[in-house]
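Just passing along the structure, written as structure tokens.
Only one protein chain is missing from this complex, and each of the others stays in its spot.
As written, the chain order gives the labels A, B and C, with residue 1 at the start of each chain.
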């Protein structure tokens, strides 16, 4: 027995590799295909169109192939509405629920294509019919089960409240009764295409990882992307690890926060402790900050810094009472740059500001990720992965790490605009800050 | 002005490097010293003794030097009792509290040296006077503020309850009124010495990290150390990462759990999900497990596996209801091997069994670490660091990772018996299991 | 002014990515194109055909684009003969000579397409007209300026001597008067296409590098590929580094040589010295070979091993006189497996068998590479790159190294059938040998 289905592709499907990828998928997964229609864009600015009939031996195999094609941008030729099923209880999704990619996605509801809000990978899609303005429905993917005042999407006075909506929810945010999309029908995914115009200030982000690019030039490109983001009133989110402090680049990041080139910080307890330890024990004991990194004293100062912040009642209190007088966390407090300190099982302390619950921390990170217009991942794998998990594939991202394996892992997420730099954060940040702050 | 203090060293202080290290510390930190007495062990089985007068320009500098010497095994020549101060409020330690190393430590109380129970690094030391059998006092370093039935130290019927005790507490477990050791006086630290007899089955653990050791031979040594630990009724704790599953070695670890060579598992949500995903989608869809690692399908199966366990109500329920039928988690359930799944901000799901609060997870890990007689760190940095943070320097540890930087970082904690292997976990575990299980 | 040229593509140009790549090249390099004809293969076994008109602003730019398209498999639509120019003097090529890829290539001479023999990258192509049977002409790419008896291509009695030939020559082998292909005209390149049938025993080699593949399964695949190569009377070339010895896997490689699964060895002085050092000082001093890797003794034994082989007059003499009694070099001598020891500036000694001149060594490696049907690169970057430089893109290659950067670099050469394994050579070789030798 052979079962078949018709799928179609449209856009720059040849030079973006989409068509080749789809052909490969069918063959790799043991199916066959015929090309029914093919209309090639004859100029490089034209779009192309193709319609294939895909066949397989069993319905199950066919579904797997079609699912895979789907994730890569091939959509059923004759769309039906998406199938919706109610979640049977809290945190339990219906069997066969549709698990999202991080690409822009639409679901068909009542004959109409709804964009899926707050897209990120590995979520369920919940559809909220028109007029269904329950608070849980407006809660979106942040999964905290509460109304979030700062979330424009959930504004109860939103003019769209009488229109149906679709948005993502992570598994643990699913509530009994949520209408969850199942199966493959009625869903359109739009993987990013290679920009044809070079991409402007973000064009260099097509390059992937390379240890062999000229370092200074690439840092200049990152500076341009930050400038352009700020010129468009965008939000730059930095995700720094403790190596920023160890490598001596803390003051450079602090300058970027102070001067408004970095709008928000997503990091962990460890970074904040190192940052504050530098402040407390770099000056008060009269040591030369340059040689402070004396390994013998490390653990004592580290744990003392935590103790001082606990005693003060938190980072903000420590800044306001004059205990902490410099650094990245200091500048965040002084200039109202929001930060998230996510807890981890390797933390000492932790600081009172650290969110120790992983789900709560993820929700906080999710808000940061969805607000970000440019993300700088600075020498931390754990926090970069956590942020990256929540990013749509359309958010430009710069990953900097001295370990090529880390950079590769972070870039390997299908982002349309991402660049990895295998370099030393201790030289990267000073050069970046100089390029951004030196110009008048 | 010059201030001075007398310190003494005893033991195999020359060949263990202790004496050289102490001389170096004084010089590096800008102090001077004179050797007042020196009695060298003339045979390699004799101990040596040295008494130094250390001098510095200021009391503060001298204290720093003496603190550092102390951490390295040099103790004040004329000991006084340790200074104790009450914690002013919960989670706030007195100024100048003593922050522990991971080496065996004693504090002097009422003229008597008390061993510090549950030693681990970066903790405060709390002294509980004789007869002071408050429940909070018996709680030790586990920091959960509750009595722990399984903790022999806290047994209220313990004959020692009328004797004074000293034990560690992490910062966040400190309670108002705890008597916390401050300053440097009345504390003795015993850094590990190099064993002179070769160390038996654990002797190969003196070797540090080497990518250039014969791999098969070293795996044989690890097998011997496990066998000897089991022969002494010891507890083997494995700390596996997801790479164990990716690399195809899951069944080998499952065999070790089943056959009793691994007694407990400390890992995260990700490992458990991968392990269960292999079970659920390796067989049920009729795919060859060997080629299952199809990157295209990964995220869907991953999230589906989580969903199935949530639906079942947890791992144990999923095993008992027959949903999960093989693997490491399965064997843990079937053979009553305790496990801890610590949450992280990069988790999908998570599984209901995952401890999402970092402090709660650390406390669970701490119990595992203190119970362990041999620790196998298997291709996970995060969980290995978390376990390592709670280990005394006397617990034998094997670190296996393909990334030499990870191995170096894990070994760099002053453990007396630790060995790092830069190898492929996907070949290490099959060879280890064969060596342990092949013999009659 | 705009200049244009017509190019065509044929084959599995869509799913192999060729067409997408070519569209991308034109756009990246600032040109434009129109699709004049496009005939899509409607089934997955059909070939496709496309004809483009590519335009650019200057002839120079156009030539660059066309050159690049060319290297990727797009050929001029209306071919003319290749342009030939005489080399003006030894080692000097004509301006604008054509520099080869490592893909199968043809040049058009007298209206006929000649395959280019001994294809490898970065060479010139020399055409030898019919009847032009000079000895230098028959010398092919081996560049040693002498007739090579073992080279079937150069057999003077070859029936083809009255037909024109084309073959590669490295720059330093060019002789005055050689007819060298220049420009882009009359040249066809055939980049490898993805095999549609899975590739048989070599199919797993499509996988690229992955640290996340099941290790044991992949080793089984390598064993199958070796078995199949031997079943077809093919030649397996191993390229081992010193880590094979350090990691304790020397005897496993020796077994593969002895049993005929490895036909030839391409390595350096260092590997041979380590191999012989193990033999000489592993047994003669009565030490347990397992613990021999005592770092303190290393340099002395190393240099003594060299000295002993020099004294004996070379490796063969040392084997024959009974000085060397085991190991990889021993088995090569005993079983007539040819080996090349290429010298390097970091060598101690070197051994008398080491070819110290880099050009002479490259020529010897080139012969090995052209004879090989399967290449195993075993933990050496230098020698693997040297062999890889001489390989056509059609030779199956397995790269094993514990450093992912090394594996990536070695695979990044456009081989059609190559697989990289990030694993420990000290566990890989024992498992491989067991899989090959255990079966009856």
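As a convention for this text, a residue touches a chain if its C-beta (ideal position, glycine included) is under 8 Å from a C-beta of that chain, and two chains touch if they have at least 3 such contacts.
Computed from a predicted structure; not experimentally measured.
Between the chain not shown and the residues C:10, C:77 or C:405, the one that touches is C:405.
Of the candidate positions B:35, B:130 or B:176, contact with the hidden chain is made by B:35. Along subunit C, the points of touch with the absent chain fall at residues 25, 28, 60, 64, 67-68, 71, 91-93, 97, 99, 121-122, 171-172, 285, 296-297, 299-300, 302-304, 306-307, 310-311, 342-350, 354, 356-359, 361-362, 365, 382-383, 385-386, 389, 403, 405.
Hidden from this view is one chain, which touches subunit B at 14-17, 19-20, 23-24, 26-27, 32-35, 38, 40-44, 194, 196, 404-405.
Against the chain not displayed here, subunit A makes contact via residues 211-217, 219, 243, 246-249, 290-291, 293, 402, 422-424, 426-428, 430-431.
The definition used in the following text is that only the chains that are shown with their structure count from here on.
Each chain gets a centre from the mean of its Cα atoms; for subunit A and subunit B, those two points are 34 Å apart. Subunit A and subunit C have Cα centroids lying 41 Å from one another. The set of subunit B residues touching two or more other chains is empty.
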